[in-house]
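As you look at this complex, bear in mind that one protein chain is not there, while each of the others sits in place.
All chains are identified by letter, namely A, B and C, in their written order; residue positions are counted from 1 within each chain.
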Amino acid sequence: MPNTFGKLFTVTTWGESHGPAVGVVIDGCPPNLPLTVEDIQAELDRRRPGQSDIVTPRKEEDKVEFLSGVFEGRTTGTSLSMMVRNADHRSSAYSEMRDKFRPSHADFTYQSKFGIRDHQGGGRSSARETIGRVAAGAIAKKLLTLATPEHPLIVRAFVTQIHDLAMPAEALAAFPTLAEVEASAVRCPHPETAQKMIERIKSVRSDGDSVGGVIECRVRGVPAGLGEPVFDRLEADLAKAMLSLPATKGFEIGSGFAGSRMRGSEHNDLFEMRDGAVHTRTNRSGGVQGGISNGEEIVFRVAFKPTATILQPQPTVDIHGQETELIGRGRHDPCVVPRAVPIVEAMTSLVLVDHWMRQHAQCGLFKNLSR
Amino acid sequence: MPNTFGKLFTVTTWGESHGPAVGVVIDGCPPNLPLTVEDIQAELDRRRPGQSDIVTPRKEEDKVEFLSGVFEGRTTGTSLSMMVRNADHRSSAYSEMRDKFRPSHADFTYQSKFGIRDHQGGGRSSARETIGRVAAGAIAKKLLTLATPEHPLIVRAFVTQIHDLAMPAEALAAFPTLAEVEASAVRCPHPETAQKMIERIKSVRSDGDSVGGVIECRVRGVPAGLGEPVFDRLEADLAKAMLSLPATKGFEIGSGFAGSRMRGSEHNDLFEMRDGAVHTRTNRSGGVQGGISNGEEIVFRVAFKPTATILQPQPTVDIHGQETELIGRGRHDPCVVPRAVPIVEAMTSLVLVDHWMRQHAQCGLFKNLSR
Amino acid sequence: MPNTFGKLFTVTTWGESHGPAVGVVIDGCPPNLPLTVEDIQAELDRRRPGQSDIVTPRKEEDKVEFLSGVFEGRTTGTSLSMMVRNADHRSSAYSEMRDKFRPSHADFTYQSKFGIRDHQGGGRSSARETIGRVAAGAIAKKLLTLATPEHPLIVRAFVTQIHDLAMPAEALAAFPTLAEVEASAVRCPHPETAQKMIERIKSVRSDGDSVGGVIECRVRGVPAGLGEPVFDRLEADLAKAMLSLPATKGFEIGSGFAGSRMRGSEHNDLFEMRDGAVHTRTNRSGGVQGGISNGEEIVFRVAFKPTATILQPQPTVDIHGQETELIGRGRHDPCVVPRAVPIVEAMTSLVLVDHWMRQHAQCGLFKNLSR
Partner (left out) sequence: MPNTFGKLFTVTTWGESHGPAVGVVIDGCPPNLPLTVEDIQAELDRRRPGQSDIVTPRKEEDKVEFLSGVFEGRTTGTSLSMMVRNADHRSSAYSEMRDKFRPSHADFTYQSKFGIRDHQGGGRSSARETIGRVAAGAIAKKLLTLATPEHPLIVRAFVTQIHDLAMPAEALAAFPTLAEVEASAVRCPHPETAQKMIERIKSVRSDGDSVGGVIECRVRGVPAGLGEPVFDRLEADLAKAMLSLPATKGFEIGSGFAGSRMRGSEHNDLFEMRDGAVHTRTNRSGGVQGGISNGEEIVFRVAFKPTATILQPQPTVDIHGQETELIGRGRHDPCVVPRAVPIVEAMTSLVLVDHWMRQHAQCGLFKNLSR
């Protein structure tokens, strides 16, 4: 089931960039969750194109519609279907893509795999597919918040690097607020860096070029015990979730690649008692040990490559095996990283809800057996 | 099914470090594959402790036994069960671990999740669990080789970095041979770097400390078309496979984190015709585009943290919430990275066989429908 | 994933009886299958209410719409989404059901399980949910037909019994044609019995009562080798498919319950050579031995209970635990069995395509390894 994610809170997405609609079916959603279209729309609006002058000008309202699974304002526990109609069809703009493989896009590989592809706007490989993920993630996020009323679980992603411009390390000490993240179009909570990033993106756009970047995601309030070794470790499922996003090239948790250059005596997170509970003094583990959350903040980073679409002529090959040239035209998103922030949060929320349900199923139901 | 990996070629591992045995069941293995105990033993011997003077001196023969699924030297297609008895029980050495949580180990999180744990040698969280993965991976590797008789698919992992010692970039140009990898105890194919790495590991060991490192894995001969968007992208499943290994903190494919600092015009892999086939001039994609293999070499890297067990006193907390101190004693593996090389190859082989079977199921069976 | 069926050709249905729409997402559909809306509509029209004077007069056009996965008349191999809008909302007719549990309906159990339910027309438990199954089954059926061009695989279900009226045993000797099945509104291929069944249904309807019946399903042209022991035996998956349908109470294959009253010497299907191939002289096995198809005709039967909705007053209990009475009103389907015929065919086709793909994945891809 390549288009399904999760084991208990399962999310199946469907839809092509220029087909009639995109959507998602959630199977296993807990019943009785209060839910409105606005809960979903708020997150969709964060990923929508056309929000600022540094992202793609594609104008889509992306209005979500509930098709099933919600009754009188609450989830029913049955399969929950949502759909967003595709409004902005300009398929004529894509006629060149029917035959030519765009470099570093999925045109060639979809053709190789399936022997057929919807070439319009990338078809199924378009990032427009992530609308379904964000819609489902909004429900997961609401579940996580409602389930932790006293110390709410918070999933916060933000941009730490665009091209070679990175937030200063000391600025990463604090857990950024949503307002700080949303303060800039680039979703970097460090204002000076954010300003430079925006300028860089504008400059690159004027060159018809693109840039990549890095998103960090932190989660507060995760209870110890989530994660399912040996294969469905929490970090393994987070890694899969992130590498399943378009344009991602890397994932690291806690100390990450830098940790590989440390000694054990530097890297180990020593335990101590704090506020009556077991905590670690440092968090090089990134909130996960042995594949299971340890109650500390979960911290991971995701690397995004520069957008493959650029407005410059590029040599390529066509479907008939002839070398040719492709010239990007029209709309162009010089940096997808800021818009990926809500998508990273959505996927993280989906992983956490799913693991929480799995943990509860195995260790919650029969936990008093032995008394 | 947290102890199962794969969708069609599924691998279920079981066993604790100091229980009676460790093992694996493969469900979905293709029938009629010629298979001997020696095929498995050769890979197990590569991960076995005690192979050289830089790894743990734990002496285990790790002799594998077929329990089902092989008949008269061939696989039957039924569930294939393999077992390795645990020989070297020294559980008295672990009595201190019954109560004290070892820093950066899984003791605390297993206790938090399950409310019980086998503390001996880490129990289920021990890297000894990977024996089952390597045994299954040996079969996957043999399948991949036999399936590509003319241009054999080769999965080759090797150590590129230990602590802060890294292979020079130019040494990465060539695809290393197995002999080059196995030439040094540290499994780095660049002799001078390998020598320095060995010295560093010995030096760290004499300090009772440990170090981490990086493994690169490359795969030649993968046909275009493997990978199952949108969620089961090839790189997503590779990332999950790698992050499911003990001690891993990061994964990157192709350009990885460095790619996030590039422009699109630098990063895009331009298509060209070569030897009558579509190829890319560069390989920043790492052999995967849009989640599907493109026929180029697959290249990814995995970051390993330094071993958590060190022979130095460390403050910690016990199971009763009391602060205490733990002093590592006895056997000690100052760097697990070299022994992880065959494990990375095993997991990679498992991902590839599984995706190949999935690709064939969807696109192979009914492919001539439309004629 | 309770709303998903299948392992490789997976079908996820969604929708409530009186919600905005019902639909289905297929994940894993083979690419390049020629497919039109008419292919789907033809099967949907067979299950549609209002086709004759013996079924429910609910007037719904049930027009299907492709939302994704079909491009220029062919499947693309990406997730295939289909939707049917619910046209005939009369939710006011259901206000009594909000509080009262209809006997032998799912009202009480949905309320017990989820703590909430969409009471209108049965909500998710309505047989309207099977629209998604029939739509998906139409694609499976087309795949099976195109995959067997010389001796087409044919899935044929028909009614053998309504209330206590059963086809004569000798009339079951021949494999009925589609025309014979569709010749009567009751879908029994034996005209005299069909006539009696229709009269019985009309008589029962005039009493405000209902009746059950039995459907037999036969499949010709299934190759030997489909079925996945030990748990996913072909008959086990068929049994699950049939018992997952509303109103079903039993399943038997081949000799079935009658076979339990036979001796082995009577029951065994002896092998012989016929037309150069291995065949059995009799078919008490029903086309399946050891969980795997043997190339003979697959034959099974499904028992349907009488419709729970009757137009007679019935004692019951309300949501507040008060005893009360319920009087069925309005539309009423005195016998659902004839309309279940295309649904049984759909589920059978889904099982067969899925098992064929699974068989091919395991035994097809690497089958020449040993040469």
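Convention: contacts are C-beta pairs under 8 Å (C-beta built on N, C-alpha and C of every residue); 3 or more make two chains touch, one makes a residue touch a chain.
For clarity, every value in this text was computed on a predicted model and none was experimentally measured.
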Of C:Val211, C:Ile298 or C:Val353, the residue in touch with the unshown chain: C:Val211
Residue numbers in subunit C that touch the chain omitted from display: 1-5, 13, 101, 103-106, 108-110, 112-115, 124-125, 129, 161, 163-164, 204, 207, 209-214, 224-233, 235-244, 246, 248-257, 259-273, 276, 278, 280, 284-286, 288-295, 303-310, 312, 314-317, 321-323, 358-359, 363, 367
Missing-chain contacts mapped onto subunit B: 1-4, 10, 12-16, 19-23, 25, 27-28, 31-32, 65-69, 71, 74-81, 83, 113-118, 123-124
Touch list for subunit A against the chain that is not drawn: 8, 28-34, 74, 77-78, 143, 146-147, 229, 356-358, 360-367, 369-370
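Keep this in mind: only the chains that are shown with their structure count from here on.
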Taking each chain's C-alpha mean as its centre, the one farthest from subunit B: C
Cα-centroid distance, subunit A relative to subunit C, in whole angstrom: 39
Where subunit B and subunit C are represented by their mean Cα positions, the distance between them in whole Å: 45
Between subunit B and subunit A, distance of the C-alpha-averaged centres to the nearest whole Å: 26
Overlap residues in subunit A, where contacts from two or more other chains coincide: 1-4, 13, 113-115, 124
